[in-house]
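Dropping the structure in here first, questions after.
Here the complex is missing a single protein chain, while all its other protein chains stay put.
Take a look at subunit A:
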Amino acid sequence: MVKQQANWSPYDNNGGSCVAIAGADYCVIAADTRMSTGYNILTREYSKICKLADKCVMASSGFQADVKALQKQLAARHLIYQHQHNKQMSCPAMAQLLSNTLYYKRFFPYYSFNVLGGLDNEGKGCVFTYDAVGSYEKVGYSSQGSGSTLITPFLDNQLKSPSPLLLPVQDAVTPLVEAEAIDLVKTVFASASERDIYTGDKIEIVVVNATGIRREYMELRKD
């Protein structure tokens, strides 16, 4: 008798894509608002973006139940930090916390693909990109989720520094202005929703800059 494989999985993929782009004094984080399972749509208006701290925002795609649990965990730890240190967590500090939280569940991971965006202590934009178990890196831009394979090559072409082999080393942060970066994000999502069935409905765009956090929406294809 052939060994029986498990036919119940604790995970599900709710689809969706997220993008984050870091600028000189701003950070743009965007995600679509569609939540799906299999070939069905569960809702067209689900927010995948969560504000973790004053200057720190996280967008996650993957299994939204795990994402919700992860967000709660981080919020609780942030509260404890505020009580102990009498200040908000900075973005790099939150980045490390997220990495540790994910690795804590190394052998039963959070099925959550995250991008963390915000301003660092000097007010410069920063983006951190993660895998499901906490490996992270500070980058100038990043995309995760079902549409990431469609989005990343385009961002590479438009934003990537000429070559990491050239000296002097180019800064990963893009020289684009805030409005141009938002424009780029809208184009990228419009294209991704044309070809990825799990991306669509609406985009939620969050911009973090010196004045605070701003939110805007854009309609996408609904099919």
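In this section, a contact is a pair of C-beta atoms (placed from the backbone, for glycine too) under 8 Å apart; a residue touches a chain by one contact, two chains touch by 3 or more; residues count from 1.
Convention: contacts and distances are computed from a predicted model.
Asks: Given the options "Transcription initiation factor TFIID subunit 2", "Glycosyltransferases", "proteasome endopeptidase complex" or "Pyruvate dehydrogenase E1 component subunit alpha", say which is the protein name UniProt records for the missing chain.
Replies: When "Transcription initiation factor TFIID subunit 2", "Glycosyltransferases", "proteasome endopeptidase complex" or "Pyruvate dehydrogenase E1 component subunit alpha" are compared with UniProt, the left-out chain turns out to be "proteasome endopeptidase complex".
Asks: Among A:60, A:90, A:146 or A:174, which residue is in touch with the absent chain?
Replies: Result: among the candidates, A:146 touches the missing chain.
Asks: Could you tell me which of A:72, A:195 or A:214 touches the chain that is not displayed?
Replies: Residue touching the absent chain, from the options given: A:195.
Asks: Across the whole complex, list the residues on subunit A that are touched by the chain not included here.
Replies: Subunit A touches the chain not shown through residues 15, 36, 38-41, 146, 150, 157-158, 160, 162-163, 165-166, 183-184, 186-187, 189-190, 193-198, 218-223.
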